[in-house]
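Notes for the one structure printed next.
With one protein chain held back, the other chains of the complex are shown just where they sit.
Presenting subunit A:
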Amino acid sequence: MPGLLEVSGLKAGYGPTHVLHGLDFRVDEGGVTALLGANGAGKTTTLRAICGMVRTEGEIAFRGEALNGRATEDIVRRGIAHVPDGRGTFMELTVEENFRLGAYVRNDREVLSDFDRMCEWFPRLRQRWRQQAGTLSGGEQQMLAIARALLLRPKLLLLDEPSFGLAPLIVQEIFGIMRRVRAESGVGILLVEQNANLALELADLAYLLETGTIVMSGIAAEIRQDEAIRRSYLGY
């Protein structure tokens, strides 16, 4: 069975500099793949490459269709939602307007019931409904960013460091919600994370990135058990 997203030989970079040197990885239908690695390993660039935000070489196949060279908005319309670094919320607009924008490309009748579902998953957002997104706390903004992305009803969700800059308790809360999202929505997730422990708990597959190359990959649960790998690569 072909995966939801199959990437092979992916190279990407900014200007003449290559940041990624040929990556192979996959995300299964409804599965979670974690991309781990230190700062500067190329995790964010990998997500940008999938979304057509940087120049790429190699193959990116989404549900059997090549994505290379397509415009970001066309890739999004095919069912890939991206929560970028910096979250990509519209700070000047209200929570409600961010929700409406999340569902911008949809014309079905279930948008409003999806609004309710997001408010059930992220109850804090309902309390902030008419507030400007820029006035939300960091954790609330991250929740809004994830809700905004899920409102696309994506087949694949790209998450760039959802734990970044947040207090441990908030991070726990967000990952708790992510487990629920995973169980209830059936969306495939490609998760980029520095917090390896949390990411491996949620993921099925994991890849470890070092300076633009995958140095190790495997079943997430097995990697978590393997003390040697944990010590040498993940540092905990």
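Note that in this section a residue touches a chain if its C-beta (ideal position, glycine included) is under 8 Å from a C-beta of that chain, and two chains touch if they have at least 3 such contacts; residues count from 1.
Just so we're on the same page, contacts and distances are computed from a predicted model.
Enquirer: According to UniProt, what is the chain that's been left out of this complex called? Choose from "Nitrogenase iron-molybdenum cofactor biosynthesis protein NifN", "Branched-chain amino acid ABC transporter permease", "NADH-quinone oxidoreductase subunit K" or "succinate dehydrogenase".
Expert: Listed in its UniProt record, the absent chain's protein name reads "Branched-chain amino acid ABC transporter permease".
Enquirer: Touching the hidden chain in the complete assembly: which of A:73, A:110, A:184 or A:222 does that?
Expert: A:73
Enquirer: Of the listed residues A:102, A:139 or A:188, which contacts the missing chain in the full complex?
Expert: Touching the chain that is not displayed is residue A:102.
Enquirer: Among A:65, A:92, A:108 or A:227, which residue is in contact with the omitted chain in the full complex?
Expert: Looking across A:65, A:92, A:108 or A:227, the contact with the absent chain belongs to A:92.
Enquirer: Going by the touch rule given at the top, which residues of subunit A touch the chain that is not shown?
Expert: Output for subunit A: 51, 53, 71-73, 76-77, 81-82, 84, 88-93, 97, 100-102, 104-105, 148, 152.
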